[in-house]
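Some chains have been omitted; the remaining ones sit where they do in the full complex.
Chain nomenclature is as follows: A, B and C, assigned in order of appearance, with residue numbering initiated at 1 for each chain independently.
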Amino acid sequence: MTRAQPESRLTTGHSLAARYLAVRGLSEALVAPLSEADATLQSMEDASPAKWHLAHTTWFWETFLLRDHREDYRLYDESWPFVFNSYYETEGERIARFSRGMLSRPTLAEILEWRAHVDEAMAPLFARDDLAPLIELGLSHEQQHQELLLTDIKHALFQNPLGVAMWDTAPETAGAGEEGWYSHPGGIARIGHQASGFAFDNEGPAHRVLLEPFALASRLITNREWDAFIADGGYDTATLWLSDGWAWVRENTIRAPLYWREGEHFTHIGWQDRDPDAPVAHISYYEADAFATWAGNRLPTEFEWEAIARGQEGEAPAHDPHGGNQLDGAAPPLPRGSEGLFGDCWQFTRSAYLPYPRFRPAAGAVGEYNGKFMSGQFVLKGASCATPRGHSRPSYRNFFYPHQRWQFTGLRLAKDL
Amino acid sequence: MTRAQPESRLTTGHSLAARYLAVRGLSEALVAPLSEADATLQSMEDASPAKWHLAHTTWFWETFLLRDHREDYRLYDESWPFVFNSYYETEGERIARFSRGMLSRPTLAEILEWRAHVDEAMAPLFARDDLAPLIELGLSHEQQHQELLLTDIKHALFQNPLGVAMWDTAPETAGAGEEGWYSHPGGIARIGHQASGFAFDNEGPAHRVLLEPFALASRLITNREWDAFIADGGYDTATLWLSDGWAWVRENTIRAPLYWREGEHFTHIGWQDRDPDAPVAHISYYEADAFATWAGNRLPTEFEWEAIARGQEGEAPAHDPHGGNQLDGAAPPLPRGSEGLFGDCWQFTRSAYLPYPRFRPAAGAVGEYNGKFMSGQFVLKGASCATPRGHSRPSYRNFFYPHQRWQFTGLRLAKDL
Amino acid sequence: MTRAQPESRLTTGHSLAARYLAVRGLSEALVAPLSEADATLQSMEDASPAKWHLAHTTWFWETFLLRDHREDYRLYDESWPFVFNSYYETEGERIARFSRGMLSRPTLAEILEWRAHVDEAMAPLFARDDLAPLIELGLSHEQQHQELLLTDIKHALFQNPLGVAMWDTAPETAGAGEEGWYSHPGGIARIGHQASGFAFDNEGPAHRVLLEPFALASRLITNREWDAFIADGGYDTATLWLSDGWAWVRENTIRAPLYWREGEHFTHIGWQDRDPDAPVAHISYYEADAFATWAGNRLPTEFEWEAIARGQEGEAPAHDPHGGNQLDGAAPPLPRGSEGLFGDCWQFTRSAYLPYPRFRPAAGAVGEYNGKFMSGQFVLKGASCATPRGHSRPSYRNFFYPHQRWQFTGLRLAKDL
């Protein structure tokens, strides 16, 4: 990774208040190139407007920190929770998800004012040690929405037949990683969050699992390899596919990853030539699984992936040593080419997103954060080019439905030994 | 109608060029109170973004006047016809209708620049007599889109649970008209456009029809009368309804006109108390028909309506003598209270929208303007508070599907004599 | 028409009791070739199982004659009205339309027993003059269901990829009619039922309409002519189609009339070669309209059709003089080749199905028979090869939605003079 890092980058060592401001500032920086109309678009029920992400993250701080922990705080606008609550049943009724795209008001300027107001009101709370875990949760929450903001706006701009770009600077690219396999002898592995830093509730409790001997590919599958899959009739061969996947291919006339057309793909800087050596992105679980079958291999389990990540990188955030390839500034944040297991694309595992042994959701509304989504989805590991720096870790469990592919999703093969 | 008329109002007597500029200017004035995001909203497939209306009307001039009749004209942007053509098959492929709401770009400012460019390029064409009919068509076309722009943006803002307003000035209101009936002895009536001015192709050819003796109500049904219909179980009584209407009521849980809640209704100036004496608006054909059945009367045919309109008002635009109650300026254009048969609401007739004898669509793409919609829709007569001044006339045939009600649609009863 | 007529054919001259038995017997004869399972199939919401037709018609007699007019009569089974009422809101709640295909019970044998029971109970009622109109309505109602039974079972058997036949005897065929035009000078024509015999309420009141000079084709469009339409790109040429029709063509990938494949079409005797000289059947209004446009002509109005029918044939049922080509026995009832305007196919008119002046539905539940369907449908005139003999007449108004085509629907052109 060759891109120079901004001086102002804030990492775990900084104070909570400084990290709060850095995270909040990045959210706003991401929206800077967008027009009021761009920021209001909602292209599908899975996605939300950029403006809504700015507002929802602010609602989170206002609700769970200011309202609950500052007695003197009054809601900025009492009617806004109805439109900016995402899915917290405990917090009451809310707007239908697909109506988020109808919110031309409040305006972007009004939301930015609300953000400033909330940021100011937050100041006294950083000194309270009892709130630190909740604030960490809020930071991680906002970082997740930064990534969603980027993938959602990409999907929205893609709907425009005129080929609209959000940025005009192309990030530098790096060569693909080395081809090879990380081997693991099997046996008992420690899984789940075990260190002292922040983690979501779904990353624990830490526990042991028994692994068979296996190997994990040292790099992601590339566009070139995906082209070979297509050329070999991958999308026309029923026997490569899961039954649900094949139905999905046929009903939606799927012929390639999302955002592909001929030799190009749609990006935040508009339509671009595809680099054959770059990791393939924007594939569904169904496609990842079919490719692995075609290649004579399989997807890893989330446990295998984590075991390799820990062996390779230890408990510390795995990708920091190699330089930050994830989102960390207002400049075009989508370079590619990472070392290690993190970066470029989230990687599908064949593990369903289910609770670890003795998992209990947190009490209260924030207990809705993760646990209630534990059916029908698959775990993804790693991080993508749109993941904020320092956000992921070996125990991190991202999750999506098997047909979804508007995230930067790719695949890394595994095989039995 | 008590509102003072702007001095600058341009009517049929003015030059074509002056009228062109007045019409074009009104389109832009209507959008003035909207934000970039407001102007991009599309709330349903039937509706279009305000910005799209500005662009589509400009596409019309550019395509059918400038491209076809100015040899030296070059398209402002060659990729725009794909996104701003509405339904002209002859003009090639175009964006899916429900994707119009994804067009955050071009921006409102860019579209206004395009408008200015086209307006300038149009200048030489007003002198060409051979183009006058086509220019008149373009003016009427743009006026139709002005009304759609107002009804579409009303529907879009209504989606926002925060109760957003577009204007903050309430127009004056006038008392309801006199209750009574216009009688007609029956016999042969002349129907269709017969004068020298502009009319759409679907208003002709003029022809004769044979009428039975009948009477037409001298005023529209009011909110008070509609409340009585509701109180009497109108929405719960299957036998009042057409079969398709009853299915529509049940599937959509219809309990009142669109935009009603308790004693209020949603307007361009936000949620307002309903005036019991104002005409009921935003009802579907199904509702109008059920009400008429409940009232022991029926809807008029389009021929009955026109025969009364001609008897009352002659061939000249019927509503001008009574003062302009329709859209004619940038000020809040939605007052109510008209005399005669025009104004307040379009009035459902029980006539299906079908061709008149010897009807032939115009040649070329503009032949798609009216004729191809002649199935499944009903004719509405009159004009509404959102209709531009001077746009309607006795032979005017508006048309919508029986379930649609986002236009200012009301009803006027008829009965057999 | 060359087929010998059965001796037992019962016409208007016979006693009401005798005609009742003949009509009832024909319903049962039509079901004779069907298995219990065949008779239970429902292939789409528009269609009903053959067994259901047998039961629903019996429900009609039991409800409106026996229950209402025989004090001593007890319902055969009190739970059956819920499943065999079709759409009479006045008669209470009923099974969802698309669940009719789930009624494996009561069995066919049980329904036939019910029919016998009802037939026996009806005997005393034929002597009551006051009931004669209602009994005539019941007979016409049952005849309508005989035609529906045939078109519904055809559609159901068509779903079976194995190419199932209902009959094994092919009816004789006759040559196509003479090519030519019936001219009409225009002027005032009497429309609607005017004679003393039975008619549905929607055929009246009789009234006058004003016609322009026109001509009506003397024969129906043939398969050969339809092939030419296809060969000329009829289904690929947007400008030939109504807007709704073109959307229907694209969404449903319509390439030919229903039941066509290559040179064959599906019939009650299975897949058969198409006769190029036979009238084209199983087309939608959209297709009929597009063909007429392609041919440089148009569809007639219902008034034009009726005026010619009366001029040609007088008030008496128009098709009797030429021999019965409609359904009248248990033998294969689908020959083709008629003279006059009746027979082979129902003919689309460009008239929407709307009430005649001063139309009032009958009082009570039977008032739901026709009037409540007066939106969104088009009138068809004539009769088809599946219409029971003596059922139609010049004032008869059949009606279907513009996309429906599982009836024997064809077209006869008209033109202005």
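The criterion applied here is as follows: a contact is a pair of C-beta atoms (placed from the backbone, for glycine too) under 8 Å apart; a residue touches a chain by one contact, two chains touch by 3 or more.
Here the structure is a predicted model, which is why all the values come from computation and not from measurement.
Each chain in view is the same protein; 3 are placed here, and the whole complex, as held in this structure file, contains 4 copies.
Following the convention adopted for this analysis, only the chains that are shown with their structure count from here on.
Chains that touch both subunit A and subunit B: there are none. Centroid analysis (C-alpha atoms only) places C farthest from subunit A.
Shared residue numbers account for over half of those found at the interface formed by subunit B and subunit C, and the copies are therefore classed as meeting with the same residues. Distance between subunit A and subunit B, defined via averaged C-alpha coordinates, is recorded as 47 Å.
Chain geometry summary: the mean Cα position of subunit A and that of subunit C are 60 Å apart. Centroid to centroid, with C-alpha atoms defining each point, subunit B and subunit C lie 39 Å apart.
Across the assembly, subunit C contributes no residue in contact with two or more other chains.
Of all residues in subunit B, those touching subunit A in their complex are 35-41, 43, 51, 79-80, 82-83, 95, 99, 101-108, 156-157, 159-162, 164.
Looking at the complex, you find that subunit B touches subunit C at residues 87, 89-90, 188, 207-210, 212, 238-239, 241-246, 285-286, 289, 350-352, 354-355, 357-358, 368, 372-376, 378, 402, 416.
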